[in-house]
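This report refers to the structure that appears directly beneath it.
What you see is the complex with one protein chain gone and the rest in place.
On to chain A.
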Amino acid sequence: MMYVVFIMSVLYVVGFIGFSSKPSPVYGGMSLVVSGGLGCGIVMSSGGSFLGLVVFLVYLGGMMVVFGYTIAMATEEYPETWGSNVVVLSAFLVGLLMEVFMVMWLFSGEHELVGFYFSGLEGLMVLGEGGFEYVREDYSGGASLYSYGFWFLAMAGWMLFVSIFITIEVTRKRY
């Protein structure tokens, strides 16, 4: 279980290959949800529980739900999956082969150009488990959006508000 974060990042890349090989968008959306969950796990392993929650709530629970409804609206009768079409399957296998070669290259020894040893545990320990820290970085960073980053907040809020009007006018073909 030492390399669990590395395995999660490899499965993250495999999920990306899964929707990048362009099956029917129903299966692509499913693969993106799986990759989003694994990305949340990777972020949380570095101690960022707030940002992992943001991924699940805002990204998967907000944007992917809207995508799911739109895909359900614009889909076809026989969706093609990874096994039903030879183009999709070969793209997926080429990507998978590339990832396997990269992992084998990474494990084949120490490289002079990187200079980091993989068996060092400083990247794999979870921060904040000792109970001695007084500041959670991601919570205080997210809270500083409202104090130091007030102009970010104002611009982002205004942009979201304007994009509603943009969406309405574009859908009405008045661009």
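Here, a residue touches a chain if its C-beta (ideal position, glycine included) is under 8 Å from a C-beta of that chain, and two chains touch if they have at least 3 such contacts; residues count from 1.
In this text, contacts and distances are computed from a predicted model.
Q: Out of "NADH-ubiquinone oxidoreductase chain 4L", "AP-4 complex subunit epsilon", "CLIP-associated protein isoform 1" or "Cell cycle control protein", flag the one the UniProt entry gives for the chain missing from this complex.
A: Options "NADH-ubiquinone oxidoreductase chain 4L", "AP-4 complex subunit epsilon", "CLIP-associated protein isoform 1" or "Cell cycle control protein" narrow down to "NADH-ubiquinone oxidoreductase chain 4L" for the missing chain.
Q: Given the full complex, what residues of chain A touch the hidden partner chain?
A: Residues 5-6, 9-10, 12-13, 16-17, 19-22, 24-25, 28-29, 32, 35-36, 39, 42-43, 46-48, 50-51, 54-55, 58-59, 62-64, 66-67, 70-71, 73-74, 76, 87, 95, 99, 102, 106, 114, 116, 118, 122-124, 127, 135, 137-138, 140-142, 144-145, 148-149, 152, 156, 159-160, 163-164, 166-167, 170-171, 173 of chain A touch the chain that is not shown.
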